[in-house]
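Take a look at the following structure, please.
The other protein chains are all here in position, but one chain of the complex has been omitted.
Let's look at chain A:
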Amino acid sequence: MSATLAPAMPASRRILNGARIHAANPVATLVTPWLITLAIFGMNLAIWWIVTSVADEGSLEPDAFQYNGGAAWIVFYMMVAATIAMNQTFRFAVGLSATRRDYYLGTVLFFLAMAVLYSLGMTLLAAIERATDGWGVGGRFFSPFFLLEVPLWQVALAYAAAITFMAMLGAAVASVYVRWGSTGMLLFFGALGVVLIGAIYLVTRADAWGAVGRFFEGSSLVELSGWAVALAGVFALVGHLLLRRASIRS
């Protein structure tokens, strides 16, 4: 047989196609998350102002507005966004003659680009937040408690790593769904629950919670980011292995 059939287009363009299919309509992946983040931030800001306006002078603790988890929303939402993006486009992309491999490579690259983009945006907002002394009221939304003191490049790294972790987890979850449907999802989360409970049991049995705590306390933000990226790599690989054999159910 002839193994000489040349690709109809270069690999770079095929992988680019896998990425830009997510941006053909950029609302879900690139617009909505920012709008919701800004809305959450706006509500926090309003509450800070209300509290500041009614509080007596000097009665607020200086760190009153520094323990805020609002920014975590965007990190967790990236898992949802990744899952939705893949579930929405996989059948469509394969329907347009993409190989699963090219589609998945492009998709992973798109998610990485998203992580960089969102990280830069959040870091920029964190920089403004610091420069304006917390929007004039000492609030910390974009670099709250554990990001309070770290240099901006570490803020950027932490966001990029956390979002990459979540997006690749989303890619793996989406691959389970695309391949095995809702039954697969139920089994997957069931199995995940068993594994987590088993892990908790083992750590408790070994009386090792102290060691777990020391690992997180003893590791720098940069080290933790490295772990997150390494795990993200594992998730991405799992997603690839699952998607490779996913058929197009209609």
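What to note about this one:
The criterion applied here is as follows: a residue touches a chain if its C-beta (ideal position, glycine included) is under 8 Å from a C-beta of that chain, and two chains touch if they have at least 3 such contacts; residues count from 1.
Throughout what follows, contacts and distances are computed from a predicted model.
The unshown chain of the complex is recorded in UniProt as "ABC transporter ATP-binding protein YtrB", chosen from "DsbE family thiol:disulfide interchange protein", "ABC transporter ATP-binding protein YtrB", "TldD/PmbA family protein" or "Malonate decarboxylase acyl carrier protein". When the whole complex is considered, the residue among A:Ala98, A:Ala126, A:Leu147 or A:Val173 that touches the unshown chain is A:Ala98. Residues of chain A in contact with the chain left out of this view: 1-3, 5-9, 11, 13-14, 16-17, 20-21, 24-25, 27-28, 88-89, 91-102, 244-245, 247-248, 250.
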